[in-house]
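Down below is the structure, laid out as structure tokens.
Omission of a single protein chain aside, the complex is shown with its protein chains in their original locations.
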Amino acid sequence: MKLPAVKFDERPAEMHRRDFMKAGAALATVTLAPGVTLMAFGGDASAEASASKRWGLLVDVNKCAKDCDACVTACSKENGWRLPENPETDAQWIRKVNLTDKDTGREASLPVMCQHCEEPPCVDVCPTGASFKRVDGIVLVDKHICIGCRYCMMACPYKARSFVHEDLTDQKPWAPRGKGTVESCTMCVHRVDAGQKPACVEACAATGNGAIIFGDLRDPESEISKALANYPSTALRADMGLNPGVRYQNL
Amino acid sequence: MERTIYREIKVTPQVIQIAVLLGAFILAAAVAVLYIEAHGHIVTGMTNQIVWGLPHVFAVFLIVAASGALNVASIASVFGKTPYKPLSRLSGLLAMSLLAGGLAVLVLDLGRPDRLIVQMTHYNFSSIFTWNILLYSGFFAVVSAYLFVQMARGISARTVKVVGFAAFVWRLALTTGTGSIFGWIMARAAYESAIMAPLFIVMSFSFGLAFFILVLTLSCRLTGRVLGVKLLNRLGRLLGIFAALVLYFTAVQHLTSHYWARDGGIEQFLLFDGGIYTQLFWIGQVLIGGIIPMALVFHPTGGIKPASSIVASVLVILGGFAQVYVIIIGGQAFPLDIFPGYTVSSSFFDGQINTYTPSLPELALGLGGVALAVALTGFGMKILRILPTNLSDVNVGQS
Partner (left out) sequence: MKRLLVILMLLGGIGLSPAFAQGLGPDIPKATGQPHPEGNLFWRMNHMRLLQHDRDLTMHNGDRHIQASLKTCVTCHAVKGADGKPVGVDNPKHFCRVCHDYAAVKIDCFMCHNSKPEEKTQAYLKPKIPDSKELAAYLKETGQ
């Protein structure tokens, strides 16, 4: 039986449908989230990640409550990783770290997740290029080509990455994850692409602490840029010169 | 002095026994791989804190030893020492076999070993891993060519020397690449150091030669071929020098690191407070892998006994294994210093010494790699004219 030969690049009806979808989506983002979307994110509900943006997070350590782990729970729920039952092998995309100054005894608490470096060591060391940085600064693992060598875990100075040690089922459709590959915080890329904020940011705001700000570091008018411009902040392991997209205040 | 004659080894009942034994180890490794792949790395001792475990210790050890095993050939062809010349073929074969064994372990421990094809189609050239893949593949090609020019008829000595030199340079590049896997990791205090590459090179000299001495003695014993005591002593004394070099580079590594206040913690940990890692360092690497073998081969009277070279080789391998274990596992056991000046705690073991208990499947996989390397060497000697019929001192000569 002879099958019709169709060239891959000549997908019938492809352009028509795609263009319609894109136009529809751009409008939808505007109508569904008026104001918020337009003002917080520069008003451009672009269909693709844009190099004119750099997404970042700013954590105000003073506002982060020691016993609160709303961000961790929200991330776990959003992305479908279980809160650690077996802490040695279970994935932890975000964790709360409690600090005590060795000299002064001052205590602090803050969340640590993938810092979405501008110069990510995990991307440099990945042999297949599975570990990559999107043009808008979000560092991700392409699990389709991750071979599970774990070199990125060795190279990450923040211990931000986890390896999936067991079979998983019922993953969230927007956060695929599976045995034998490495994963980490995606800055809720699926939400960001839909014009929303990461789950941890929303959850932190909902507790009233409001310790995490999300936004475009390249937009001088964004809340995060203004906060960074007006108050001192620091990057974790700033000595390494990785220029992370996640910043901390009052640390 | 007669011409050196190379002959395939004969299959004796003893050879078959060893082959069966090696086969059993390889089979056990295969079972372990299937078991790990079916259940995930949860059945190993590796965790999100100790991400590289026993398989990586075996793999790195074998890969490092592989390039070192080629040294005997390099000494003969590049540096023109004739007594080593009859050993060149075995040297090349063993080098390739050890590399194959090491790579097999490394690849089969991947989270997705079924995706090896992905690694062959997607290259990220900013990764030293990628460069190593090319260096490993090239090593097989260069050493194969080297074996070919040694074994083919009518190839000029000059050609052999040129190809031998290429192989020598290649193996230095390869070990530099292996050392840089660790040396370029800025995140971990135990690794970040340019000395990793040269340290790995002297480690390869030492481990590779130790492996070579053992395989050579075993093959000659099994096949009833003569192995001159003076030749063995010579190899043994060279091993002693290499073991001393490893100690020297290790000392420089730790002294430098200790001098930097920033790295004081990791040094205090590895050298004094690290429990198993401290013991493996001082007793395993320094004493068993360094001082005792040196004493054995350099002893004025005991050093000339054939047994001292053989025992020294065994000890160098054990000590070397301890050294790689301390580098890989010990280096990860010490926590990352993300918040200098603070004591930290979290659900993810921040600020804690990480524990690691190797599991049986990991051990089986690692030993399978060693068995594979030895089996491949034996198979090579069976089908190719690798091993000289007569390695007596009279025949080999001195230079």
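Labels A and B are assigned to the chains in the order they are written; within every chain, residues are numbered from 1.
As a working rule, contacts are C-beta pairs under 8 Å (C-beta built on N, C-alpha and C of every residue); 3 or more make two chains touch, one makes a residue touch a chain.
Remember, it's a predicted structure, so these values are computed and weren't measured experimentally.
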Chains on display which the left-out chain touches in the complete complex: A
Among A:105, A:173 or A:232, the residue in touch with the chain that has been omitted: A:173
Touch with the omitted chain, as defined above, among A:68, A:97, A:117 or A:140: A:140
Which of A:97, A:139 or A:189 contacts the chain that the document leaves out: A:189
Sites on chain A contacted by the missing partner chain, in the whole complex: 1, 3-4, 6, 8, 11-14, 17-18, 21-22, 24-25, 27-32, 47-49, 132, 134-136, 140, 142-144, 167-174, 176-181, 189-191, 193-194, 196
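Keep this in mind: only the chains that are shown with their structure count from here on.
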Chain A-facing residues of chain B, complex: 37, 39-42, 47-49, 51-52, 110-113, 115-116, 118-119, 122-124, 126-130, 133, 181, 184-188, 332, 336, 338-339, 341-350
Chain A to chain B touching residues, read off their complex: 84, 87-92, 95-103, 108, 112, 121, 123-130, 145-151, 153-159, 162-167, 179-182, 236-237, 240
